[in-house]
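Provided herewith is a single structure, encoded as structure tokens, for subsequent inquiry.
Heads up, one of the protein chains got dropped from this complex, but the rest are sitting where they should.
Each chain carries a letter (A, B and C) given by its place in the written order, and its residues are counted from 1.
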Amino acid sequence: MSGNSIGKLFTLTTFGESHGPALGCIIDGCPPGIEINEAEIQVELDRRKPGTSRHTTQRREADEVRILSGVFEGRTTGTSIGMLIENTDQRSKDYSDIKDTFRPAHADYTYSQKYGIRDYRGGGRSSARETAMRVAAGAVAKKVLAKFGVQVRGYLSQLGPVKIEPSRFDWNQVNQNPFFSPDVQAVTEMEAYMDALRKEGNSIGARINVVASGVPVGLGEPIFDRLDAELAHALMSINAVKGVEIGDGFAVIEQKGTEHRDEMTPQGFLSNHAGGILGGISSGQDIVASIALKPTSSLRLPGRSINSQGEEIEVVTKGRHDPCVGIRATPIAEAMVAIVLLDHLLRDRAQNADVEDRIPVLR
Amino acid sequence: MSGNSIGKLFTLTTFGESHGPALGCIIDGCPPGIEINEAEIQVELDRRKPGTSRHTTQRREADEVRILSGVFEGRTTGTSIGMLIENTDQRSKDYSDIKDTFRPAHADYTYSQKYGIRDYRGGGRSSARETAMRVAAGAVAKKVLAKFGVQVRGYLSQLGPVKIEPSRFDWNQVNQNPFFSPDVQAVTEMEAYMDALRKEGNSIGARINVVASGVPVGLGEPIFDRLDAELAHALMSINAVKGVEIGDGFAVIEQKGTEHRDEMTPQGFLSNHAGGILGGISSGQDIVASIALKPTSSLRLPGRSINSQGEEIEVVTKGRHDPCVGIRATPIAEAMVAIVLLDHLLRDRAQNADVEDRIPVLR
Amino acid sequence: MSGNSIGKLFTLTTFGESHGPALGCIIDGCPPGIEINEAEIQVELDRRKPGTSRHTTQRREADEVRILSGVFEGRTTGTSIGMLIENTDQRSKDYSDIKDTFRPAHADYTYSQKYGIRDYRGGGRSSARETAMRVAAGAVAKKVLAKFGVQVRGYLSQLGPVKIEPSRFDWNQVNQNPFFSPDVQAVTEMEAYMDALRKEGNSIGARINVVASGVPVGLGEPIFDRLDAELAHALMSINAVKGVEIGDGFAVIEQKGTEHRDEMTPQGFLSNHAGGILGGISSGQDIVASIALKPTSSLRLPGRSINSQGEEIEVVTKGRHDPCVGIRATPIAEAMVAIVLLDHLLRDRAQNADVEDRIPVLR
Partner (left out) sequence: MSGNSIGKLFTLTTFGESHGPALGCIIDGCPPGIEINEAEIQVELDRRKPGTSRHTTQRREADEVRILSGVFEGRTTGTSIGMLIENTDQRSKDYSDIKDTFRPAHADYTYSQKYGIRDYRGGGRSSARETAMRVAAGAVAKKVLAKFGVQVRGYLSQLGPVKIEPSRFDWNQVNQNPFFSPDVQAVTEMEAYMDALRKEGNSIGARINVVASGVPVGLGEPIFDRLDAELAHALMSINAVKGVEIGDGFAVIEQKGTEHRDEMTPQGFLSNHAGGILGGISSGQDIVASIALKPTSSLRLPGRSINSQGEEIEVVTKGRHDPCVGIRATPIAEAMVAIVLLDHLLRDRAQNADVEDRIPVLR
């Protein structure tokens, strides 16, 4: 129930540091009888894996996942699922130079202050390496959701100044380029932008969108566990995320009621400004969420900071880092959305399994 | 633990429908010995109360709160605090016309589908009337936080197209106008805008910002209960909210690392793009959050919809409604931030009370 | 999530002190569409109500319950149910004599030490008066369980030295006498025993048994939320309970495996030493639990104690008290069992709704 867990019925708990011996997780509450194997989970992990293009960190991690429990003869048993990824690329590096350094915009300072101790090797627990286990758990959630006809897909919609062009949107392109861009033409621009950025030694932010389709009407619990609130929680918990939108998001500020409201007809909704959620409960339309990721703060351009003695220092980050953490964030965002949706699907089923549909369900 | 609760150590659970006999809540986990009385809570409730200006709903609710337990001889006892607000303006209205109507962009359709039954009187449980109890609980949280030197304040920063001008920002103005605007000059524009909007019969969105100052470093729990994630959860759970930002929010997409990172010196941080949270943990700087509220969907301009038989209908909302729900949302947003901060302050104290500060704490 | 709540999906949260203005509770997660009204809940409350015979406290409480939310047109709506009982018999008594007194075996001392403050009027929050809300919530749980064919019944099996005689067991007698004794002949003995005890000014312990029948196989979650563990939790949380047994309980210590194991045949189990729970999961047999309640410590026979200054004092309890708290505990124990069973029924349904029975279910 502490901070390393998420979900009330489909619960994910994780452990592991960037440069510790291993990362791991426990999934609790997975329905039984679901066919799942390590290879399927590996497919998702490989999407997030570093080092697959020149635009991401060159750290080499196999990210090979082992299922240690909860799956028997190829199917989930309903008991807790343990998974493990050994860290293989733990360079026996000398960290003495960063041991007492608080890198600006990193969690070094806050972890040190909170706990009085900090695993300084590569960010320790605050490293985005931790998200590997989220992706592994998300793969399980996606598999279960598929049984219910739910599909969760994401894409990068903006990389710094480079936006995708909606008219060129193609889901089939998303997994064909290192950026998860649905606009193949924008990829060229993104590559050029990243190459220049790398030369400059700087980093940049990004925007990821996630769309869930086939979501049944009725997911989400009033008042505080609204589906949008839980999605915001899950998405904001991803490293570097600074903003979350559902549907039209911040654009609603300047919308009028007549413009925003999604009218309904017997044939379905006429628009989806709400992003598939009304009153915190899924409407049956596509769930649409969008997140903003900040530029990574691991730069080789020097920055001002202090050390653990409170003395002024200059920080230069060496080593292997993602100049745009958003590039690898699409599979993570999908995973978080999948976990939340499955959790709510189970919660809804617990309470409302006996409810009979009174009216035709719209899509 | 179900959806009507928030917080793990300072826990708020609420009940009540818009037109039921009463609203109520239970606060669990409040520290003992805190001086609190109904009058102090009433001050906060009165800030949210409808009917205080021509720009909000004319429903007349006294919103008088009674403390039923957990406070003895003027101080909290550490046991659960029960609070109650009777609904006094429950007009014995005839609801037969809206009983089978799904108002577009309202929760009518989703509640009906989820539960197979719906309290249709004024939105029932999905009405923003429910937020009164949040404000009452927030008043308690603020009182406790004050003991720790934490102050939570909010303001309206944008109403439809009317933005406040940062150079005219004055905290002292916020509670002096019905909009919670810190820019007194913008109030005139807002009034004009609202008057025109009311004539038109339409509604509009808004943006609210919340700032918490005096927050100790160290609040927030890795990995999933990051302070920003919990704030996003709490803020997105407010009716009509469609977006949440921490610090620079969506602006980070186009920021470079050198621009975004908040450099540190022995005298403190040089900027606050992060909004006071690094790695999900408070840094000691001001916590800064911003939310977008959609325009209300209760309009007297007709909209297309369906009824519970799935037949096409036209919906016109009569009665008393807020044309801009954002106007009364500032105290609610403050309350949610206060509840989250207090919850995390207690959680941090549970685990880390023995940690001695190793380095000088920055502000 | 703090201590005043129980249940993960069917969640009860309570508030209220013995001599405060009111007691109340919130039920979260109740399935929608359940017919329930105040009169039905009142029936259960009246079973627990004080002053119905000369053997219980003469405090006069109407214990009239009001439903404030979550029920619409006679049926639950799936949203949170608020209930309230006003305290009517709050004598404006002078408590100055007990204000600084720690009555032995009461919670006066521990509450004072924990919180540094204590509502000393009649025990405050630690009073068994609080259990009224459990009974009210239990009435709702029983109503839902009835839909699933589950019935929860309890009885007093021992009052001090007076044991019921199994051969005279008759469920129909239980609600026909003030002791909830299923053995009508034992009632005479109990009355004589209680009359003597009252004269003596002393108090006595008791044993209550609860039996749940019609429980589906499969309730209970490995590892820590085993059905027996959750029952033990819920039953031990009742005031004055010092022991909990499932099935044969402490008798198993001297049983051999051949004696204890409940053999199965295609026609069903041949015995029920396990009390209906195997591996923490219900087997479909009757769930059988038993609890021991200590003698109340409110005696007019003087006892040694200390006051809040740590000085030696003599304590004599005046006023209206139950000489055997066990007498009124049967409805409370039933309520707790009902709440736990419903919670687990919902939890099981969330995860395992798609499981098809592979084998004939035994009873």
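FYI, a contact is a pair of C-beta atoms (placed from the backbone, for glycine too) under 8 Å apart; a residue touches a chain by one contact, two chains touch by 3 or more.
The shown structure was predicted, so the numbers you read here are calculated from the model rather than taken from an experiment.
> Tell me which of C:245, C:286 or C:334 is the one touching the absent chain.
C:245
> Which residue from A:36, A:65, A:81 or A:227 sits in contact with the chain not drawn here?
Touching the chain that is not displayed is residue A:81.
> Using the document's contact rule, name the residues of chain B that touch the chain not shown here.
Residues 1, 8-9, 29-33, 78-80, 222-223, 346-347, 349-355 of chain B touch the chain that is not shown.
> What residues on chain A make contact with the chain left out of this view?
For chain A, the residues touching the absent chain are 1-5, 7-9, 11, 13-17, 20-24, 26, 28-29, 32-33, 66, 68-70, 72, 75-82, 84, 114-119, 124-125.
> Spell out the interface residues on chain C facing the chain that's missing from view.
1-6, 8, 12, 14, 102, 104-107, 109-116, 125-126, 130, 158, 160-161, 197, 202-207, 217-218, 220-226, 228-237, 239, 241-266, 270, 273-275, 278-284, 292-299, 301, 303-306, 308-312, 323, 347-348, 352, 355-362
As a convention for this text, only the chains that are shown with their structure count from here on.
> What rotation angle superposes the Cα atoms of chain A onto chain C, in degrees to the nearest 5?
180
> Of the chains present, which has its C-alpha mean closest to the combined C-alpha mean?
B
> Counting shared numbers against all numbers at the contact of chain B and chain C, is it over half, same, or under half, different?
Because over half of the interface numbers appear in both copies, chain C and chain B meet with the same residues.
> As a quick test, compute the distance in whole Å between the mean CA positions of chain A and chain B.
Result: the chain centres lie 26 Å from each other.
> Approximately how many whole Å separate the CA-defined centres of chain A and chain C?
That gives a centre separation of 45 Å.
> What whole-number Å value describes the gap between the mean CA coordinates of chain B and chain C?
Chain centres of chain B and chain C, defined by C-alpha means, are spaced 38 Å apart.
> Which residues belonging to chain A are in contact with no fewer than two other chains?
1, 8, 222-223, 347, 352, 355
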